[in-house]
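Data block below; observations after.
This view holds just a subset of the chains, kept in their places.
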Amino acid sequence: MNTLSASAPDSTHWVLTIVCNDRPGIVHAISGAIVEAGGNITESQQFSSLDTEHFFMRLQVESAASREQFEASLAPVVARYDMAWHLDIVGRPLRTLVLVSKAAHCLNDLLFRERAGQLPVHMPLVLSNHNDLAGLAEFYGVPFETHAVTSAGQKLAFEDRVMDAVEQHDIELVVLARYMQILSPELCERLAGRIINIHHSFLPGFKGANPYRQAHARGVKLIGATAHFVTSDLDEGPIIEQNVVRVDHSRSPAELVAIGQDEESRTLTQAVKWFAENRVLLDGQRTIIFK
Amino acid sequence: MNTLSASAPDSTHWVLTIVCNDRPGIVHAISGAIVEAGGNITESQQFSSLDTEHFFMRLQVESAASREQFEASLAPVVARYDMAWHLDIVGRPLRTLVLVSKAAHCLNDLLFRERAGQLPVHMPLVLSNHNDLAGLAEFYGVPFETHAVTSAGQKLAFEDRVMDAVEQHDIELVVLARYMQILSPELCERLAGRIINIHHSFLPGFKGANPYRQAHARGVKLIGATAHFVTSDLDEGPIIEQNVVRVDHSRSPAELVAIGQDEESRTLTQAVKWFAENRVLLDGQRTIIFK
Amino acid sequence: MNTLSASAPDSTHWVLTIVCNDRPGIVHAISGAIVEAGGNITESQQFSSLDTEHFFMRLQVESAASREQFEASLAPVVARYDMAWHLDIVGRPLRTLVLVSKAAHCLNDLLFRERAGQLPVHMPLVLSNHNDLAGLAEFYGVPFETHAVTSAGQKLAFEDRVMDAVEQHDIELVVLARYMQILSPELCERLAGRIINIHHSFLPGFKGANPYRQAHARGVKLIGATAHFVTSDLDEGPIIEQNVVRVDHSRSPAELVAIGQDEESRTLTQAVKWFAENRVLLDGQRTIIFK
């Protein structure tokens, strides 16, 4: 049976992602390795990028094989096609480090949904440059550290603490949940592909300070949020998810901020969820999202 | 190459859909047949239904093989897994018969989008029980026949004309584009799985006459449309697509009708497009939509 | 100045709602009373119902007048047009009693948004028939009482406690935030027009047990939520707000439940917010929402 319902009690539900140069026969080769590992494909998505000529695939597989057995079956195919690949267990909580400043909306949403069983992450630590949100983290039983960042030296120390925590907790994803400091290019580089940010979005975009005030002045009718990978090119990393909501002329800049925050929290949580489920793959400056 | 860009000048872009009982090894078997036919998979979607224990797959494949060669490669796999299957050419216009009454919005959208190259259908004929829309069809060069349906005998004759037209033009899909007569159970039966209807939808639903007036009286905040397969159980066939739009207390019943018509036309056109692209598969009372 | 920015330091921002039979001159009469009270209209919305021939108006007014002065100016107009009216202060927290059972999503959203300053309510008490959510209320410093409801006698006692709490705390709104017991017709009657419920909504609607399973079986493409006033006619009271979100065939019944819960919490919070801001007026079986 390919279906979950019929899974043997000792089988595991695996998720496998692969990226390689696009060539004939990949699907047949991979599915052969899965048959060899006694696996059944329960979900499959693929995409061939015309931009990079890369082939992307995400599979969910039920198999009673051990990780060693599964990897042994995959090894020759992986080698033949020179694949980048990742094998994981469906639903395993992703070790996630969250960075915040003062705004609560994104952190609250992450914590509530993790608690509600809707977000497969484990958050061993929240780091902040302010202590406003310590109580919120405490309620959910998540350790919270505050380190002031008001000088270049403190900023360096904060980033060192981030990298220490990444190693100490074997962190797989860093989430900037309205962390209001610009990260150094070095940190962005070291965390490339595993650090996500959220920011507001407008049509058209606005450069410079106080974008909500600018959006108000121009009378925009839609405001929204974009979750994206962080690169050293500020706010220009590959986009993971975007949402917008309708507003009208009667909204004050303060109301636009409140509306924008709702979009920010739901957009960020969605991006983290997809990442934790191994649904986000990078294709140059673009993301492939296997929803 | 799996990609479209690299297609050899003499290759064809095929779409293959299969349905069978869910068992291990299906993907490997199908992909093997495709490799044998010299094909490259450019798009693939699958779904295992826990409800019916059926396996569904839609593949787009580039191959220089002839239809005979492709079918010969598939034959042993199809037989082994007892598959229902369909092999078609991507973008081939679907032979579509449209039935209308007086309302123009759905027919206009179908004709305009076909002309704009956004809807892969060929409409050899429009049948109607009124002649109001003859000019619209004429503008787009589509033959239009009017047959009054004001008696049981005329209704029978109309339905005979429908079936004649289906055979005469080798019709693959019948679209009820606001055709306001109830079809006989016999006609529904004969066209099962290849006839689509559109109707308005409300939260909550309203039974009986003049639903827009009922929706107004209850003060609904959302109105929409549902495109579904026609069965003899009126308005209860498998759902293909749904859309809604927001309304408020200030809307008159007449305005609700106008808003609902917009939803009807875009929802119906979307359903027809997916059907024509072989993206709609039936799983008991549900549809699988491989967007 | 009509504008908020120019308000004198000792002025108050009032909200006035009126309902009366529709007749000529109402706007002129009301605006005259406001001029007499030294008030400036900063926001105004009106609606004439063709269904009930009632006239509805909501005004925001800045005035340095005392409540007594304001009411004295309004008195002759109110009497002449036989108006139902309500005068309140903009932003005053509405005294709100929340009833819950086990599901946390709606209560969490209400508490978080009240704390974030986005929801003008004061919640002096949460009543529940289960103690699962006591910790959540405690975190936000809101008293929480659990009373088991597993017999007819306990149900009666619970409803007595509700009415006691309504009197004790001078409650203006009762919110059923996924309270899973059916209220007696007597309680519905006593709280008519000031008790709001939330429930899931589907296109089409489904009667009977386990609607998410039914929605899955039918393959619906949209699921949503409806916030409405409670009447003794179960789930049939005047609608305040509705939302939907798109789903597809791959969603399990459990996933549909999770998606539906998001719609429930945001829809309920929106309805409570509008009610607290005096934006919800009843027009027979319909609501007028002055957003």
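Going in written order, the chains are labelled A, B and C, and every chain counts its residues from 1.
Please note the rule applied: contacts are C-beta pairs under 8 Å (C-beta built on N, C-alpha and C of every residue); 3 or more make two chains touch, one makes a residue touch a chain.
Keep in mind it's a predicted model, so treat the numbers as computed, not measured.
A.B. asks: Please report the number of identical subunits in the complete assembly described by this file, where 3 are shown.
C.D. replies: Whole-complex copy count, per this file: 4.
To be clear about the criterion, only the chains that are shown with their structure count from here on.
A.B. asks: Quick check for you: after a Cα superposition of chain A on chain B, what is the rotation angle, between 0 and 180°, in steps of 5?
C.D. replies: About 180 degrees, rounded to the nearest 5.
A.B. asks: If you average the CA atoms of chain B and of chain C, how many Å lie between those two points?
C.D. replies: Chain B and chain C have C-alpha centres separated by 42 Å.
A.B. asks: With chain centres taken as the means of their Cα atoms, state the distance from chain A to chain C in Å.
C.D. replies: Their C-alpha centroids are separated by 36 Å.
A.B. asks: Find every residue in chain C that makes contact with two or more other chains and list them.
C.D. replies: In chain C, 250 touch at least two other chains.
A.B. asks: Quick one: which bits of chain A touch chain C in the complex? Just the residue numbers, please.
C.D. replies: Touching chain C from chain A are residues 43, 104-105, 108, 112, 116, 118, 139, 250, 258.
A.B. asks: Given the complex with chain A, which residues does chain B contribute to the contact?
C.D. replies: Per the stated touch rule, the residues are 1-5, 22-28, 31-32, 34-35, 40-46, 48-50, 53, 55.
A.B. asks: Can you list the residues on chain B that touch chain C in the complex?
C.D. replies: Touching chain C from chain B are residues 47, 50-51, 201-205, 216-222, 224, 226, 235, 238-244, 248-250, 252, 283, 285-289, 291.
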